[in-house]
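To start, I am sharing the structure in question, which I have written as structure tokens.
All protein chains of the complex are present and in place, except for one that has been dropped.
On to chain A.
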């Protein structure tokens, strides 16, 4: 049986990771059966951000949703831009990409909605490739028989949850992206592949995150291009490690200090 193609999720239309995934799957000859974009403008989502993170998070999100670069410092390379140039990816919108490539695309209020489940039913992918859009619940996991790939920006099982690239530095863990299956837990699904990366003297937090995104895209393209996982040494994951959350202001300051220190000590960290 051949590869049945992939469906990609995204948290917003201009998601850099998702556009890279769509284009690179195409370049690899893997059909992109569909794209599911979560509407960033749903009342629920705006209410959530207002309640949890305040008004400033809304303005920050709008900048990101509109595709403004976060890492525009003159001294630090923009790794994602370089990656896009290397792979000749010029398109910056999933809707445009889907239109040009005659690919099904839907905008949903939630990845867990009935609309999403019907979409997956009709597109019947080999893999649902997760590239943002919120936590997945059991019905959608069941719909694709758990065949959901995620690129987590830190080493599992030690660093699970949010800001994983940052926490890897703070907790003295390896810098690596973990490709794993998604299950009901937070980053607790089986581990498929690990992709280490290095930090160099020009990096800052944003550029490190970009490196992790690129590694994640590479890993998802490699694994998602297979029609099974037989070639991988699948490892059980464990959830006994404490879940990570977004860094507090104080911890972010500590992280920047640690990063400067590490960079001052060697070229590659």
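Everything below uses one rule, namely that a residue touches a chain if its C-beta (ideal position, glycine included) is under 8 Å from a C-beta of that chain, and two chains touch if they have at least 3 such contacts; residues count from 1.
The definition used in the following text is that contacts and distances are computed from a predicted model.
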Could you check which of "ATP synthase epsilon chain", "Terpene cyclase/mutase family protein", "Peptide ABC transporter substrate-binding protein" or "Autoinducer 2 import system permease protein LsrD" matches the UniProt name for the chain that's left out? "Terpene cyclase/mutase family protein"
Cross-chain touch to the chain not pictured, restricted to A:85, A:234 or A:257, is A:257
Contact residues on chain A toward the hidden chain run 52-53, 167, 170-171, 242-251, 253-254, 257-258, 260-262, 264
